[in-house]
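Report on the structure given below.
Every protein chain but one is kept in place in this view of the complex.
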Amino acid sequence: MSSSQAVLFFFIQALNGVQLGLLLFLVASGLTLIFGIMGVINLAHGSFYMLGAYLAFSFAEISGSLWLAILIAVPLTVLLGLALEFLLFRFLYARDHLYQVLLTYGLILVFEELRSLLFGDDVHGVAVPDFLNFSIPLTDTLSYPVYRLFLSAVCLAVAGGLYLLIQRTRLGMTIRAGAVNREMVQSLGIDIGLLYRIVFALGVALAAFAGMIAAPVASVFPGMGNQILIISFVIVVIGGIGSIKGAFLGSLLIGLADTFGQVYAPETAGMTVYMLMAAVLLWRPAGLFGRART
Amino acid sequence: MTRRLSAASLLPSLVAVALVAFPAVAGKFYLQLSSGIMIMAIFAMSLNLLVGCTGLVSLGHAAFFGVGAYALLLLSPQYAPASLWLTLPAAVGAAALAALAIGLLVLRSSGVYFIMATLAFAQMFFYYANGAKWLGGSDGAYIFAKPDAALFSVAPFKLADNTHFYYVALALMAATYGLLRLLLRAPFGRVLEGIRVNEQRMRSLGFATFRYKLVSFVIAGGLAGLAGYLDAAQFGFVNPELFGWRQSGTVLMMVILGGAGAVHGPILGAVALVLLQEVLADATRHWLLPMGLFIILAVLALPGGLAGLRPPRAMRRRPEARRV
Partner (left out) sequence: MTKATETASRRRVLAGLAAGAAAGFLPARFAIGQQAKVKLGLMLPYTGTYAALGKNIDEAFRLALAEKGGRLGGREVEYVVLDDESDPAKGAENANKLVSRDKVDVLIGTVHSGVAMAMVKVATDNDSLLIIPNAGADAATGPACAPNIFRTSFSNWQPGFAMGKVAAARGQKRAVAVSWDYAAGHESINGFKEGFAAGGGKVENELLLPFPQVEFQAILTQIAALKPELVYTFFAGGGAVKFVKDYAAAGLGNSVPLVGAGFLTDGTLAAQGAAAQGLETTLHYADGLDLPKDKAFRAAFKKAANREADVYAVQGYDTGQLLVAGLAAVKGEVTARKELIAAMEKAEIDSPRGKFTLSKAHNPVQDIYLRKVQGLENRYVSVAAKALADPARGCKMV
C-alpha cells in the first residue's frame, strides 16, 4: 500500500470512529442526564434502547416506513418513561444508590422477558429508508453508506438540541438548579416532582430513539441492550457524571479508541476501551468534566 | 452490627445445628446445591466487606473470584490432583495480590467512578481469558482431578466426596463469617464504618483512609479468590464468564438483597437468590418475569434488605455521605 493510500485509510478509520462515537452519544446522553440530574443509576437504560429498536421494527413492518414508526414510537416511549417514573423511580430518589441498582436490574429482567413475549426471540432487520439507501465511493473497493452519515448528522443535531435545552431555556435552567439544590428549587414554587418526571421521560425517549434510528444499521436482536449499556456507562464515567459535554467527548474518545484498537492492537481489542477508562480515571478520578464529589 | 442480635440469639445456634446435620438427610444433589450456595455466600460476604462495611460498591468483584478459580486450573497437573494445602493458599494469595494491584489504582476514585473502574478491570481480565489459549480460551478448561487433601500421605477428607465437600464449604463459610465478624468488631472495622459514613471526617481525624480501604479491598479480594477456588474445585470447570460482569452483578444483587451491612445479610441474599431462581425456573420458562418483579417488589417493600438490620434512617441518602 502506498503511503498516500495509508493516509486515506487512516482517515477512513477515523471517520468510522467518530461515527460510532456519535451514535454512542445518543444513548449515553440520556444516561448521564438521569444520572447527573436525578442521581439515579439506571441499569435499565440499555433496555430502553432495545425497546426502541423493537418498536421501530414492528411499526415499520406495519406502516412500511421507518419515519412513521419513529413518529408513533417516540411518544409511546415518552409515556412509558412518565409511567415508570410515576410507578417506580420516584420512590428511588431518597434511597441509597444500591437499591436503585437492584431495582433497575430487576427491570432489565422484566423487559427482557416482555420483549420475548411480545416480539419473540428472532433476529430482525430494519430496511434503510430508500432515499438514504446508497453509498458514497471512497476507494476502488470501499464505499461509505449514506445512512451512517445521516445518523451522525442526527446525533449532532440531538447533541446541539440538548445543549441548547439545558443551557439556554428556562426548563434547562430549572433542571440545572434542581441538580445542584433540590430544596431551593422547590422553595421557589417549582414542582420538582414534575421536573424529574420530564427529565426521566426525556432520558428514556433518547435511549429508545437511539435504538430506533440505529435499527437499520444495528439490526434488532435479543440482548442488544446489555452491550450498549456497559459501554454507555463507560462513556458517562469518562466524561464525568451529568456532563453532556463530557458524554459527547467521551463518546468520541471511545468510538475512536475502539476503532483504532481493532486496527492497531487486535489482540487486546476487547480491553481497549476499559484500559482507556482506567487511564482516564487514574488521571482524573471524577472523569473529564465531572464535579468532584464523594 | 451487633444490635438486635440478642433478640434472636437462639436462632443462630439452631441454624448451625441444622447446617451440620443437613448431610444426614439430604441427597447428593441438595448437598451440591447447598455447597454451591455456600460458595456464593462466601463470595457475597467478601463483597459485603466492601459494599456494606466500607461503602465501596464494586461491580468487578468477579475478577478475584476468577483469579482464584483459574489459579487452581494453573496449579493442577494435567490429570493428577494438586495438593489442597498448597493450592488453596496460593489461590487466595493470587487473588489478594491481584486485589492489591488493582486496589492501588481504583481506590483513587469513589462512588460511581469506583463502580466503573472496578468493572473496567474485571472486563480486562474477562477479555484476556477469552482470548488466551493457555487458559483454555472462550470454551473454558477442565480440572480433571479434585484437589487432594492429603497431609503427609494421610487424607483427613476427600473433596471428591460430596458430603466432605459440603463440610469443607460449610467450615470455610463459617470461618469467613467469623473472620469478618472479628475484623468488624476490631478497631479496624470501626474505621471502615467511619469511612463508609464520612471518609472526609475520618481523614481529618488523622486516619490514613486510603490504606484502610486498600486493606479492606485486599481481604475482600482474597476471600473472593477462596470462593472462586471452591467453585472451580466443585465441578472441575472454569470459563472466562467467571470474570464476567454477570457474575459481578449477581453477587452484588445477593449483597443488596440480603441487606448490605449486616455480616450475615449476604448469606441470606445468596440463599434467597439461588433458591428463587431454582423455584421459578422450574415453574415457568418465563422465569425472568417473576424474578424481575420479585426484585422490584423487594426494593420497594424491604428497605433494609432481607437482613433488615439497618435502621431505616441509614437508608436515606445524606448529601454529605453519599455512598455510591
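List of remarks:
In order of appearance the chains are A and B, and numbering begins at 1 in each one.
The rule is simple: a residue touches a chain if its C-beta (ideal position, glycine included) is under 8 Å from a C-beta of that chain, and two chains touch if they have at least 3 such contacts.
Predicted model only: the values in this text are computed from it and were never measured.
Within the set B:Tyr70, B:Phe114, B:Tyr127 or B:Tyr229, the residue that contacts the chain not displayed is B:Tyr127. Residues 1, 5, 9, 12-13, 16-17, 19-20, 58, 61-62, 112-113, 116-125, 127-128, 135, 137, 139-145, 147-148, 217-224, 227, 258-260, 262-263, 266, 269-270 are the ones on chain A that touch the missing chain.
Contact residues of chain B toward the unshown chain are 27-30, 32-33, 36, 127, 130-131, 137-140, 142, 234-237, 239-242, 244, 246-247, 281, 285, 287-288.
Methods note: only the chains that are shown with their structure count from here on.
The distance from the centre of chain A to the centre of chain B, each centre being the mean of the chain's C-alpha atoms, comes to 32 Å.
The residues of chain A lying in touch with chain B in their complex are 35, 39, 41, 88, 91-92, 94-99, 101-103, 105-114, 116-117, 230, 233-234, 237, 241, 267-268, 270-271, 274-275, 277-278, 281-282, 285-287, 290, 293-294. By the touch criterion given at the top, residues 51, 57, 105-106, 108-113, 116-117, 119-121, 123-124, 126-128, 130-131, 199-200, 245, 249, 252-253, 256-257, 260, 286, 288-289, 291-296, 298-300, 303, 315-317, 322-324 of chain B touch chain A in their complex.
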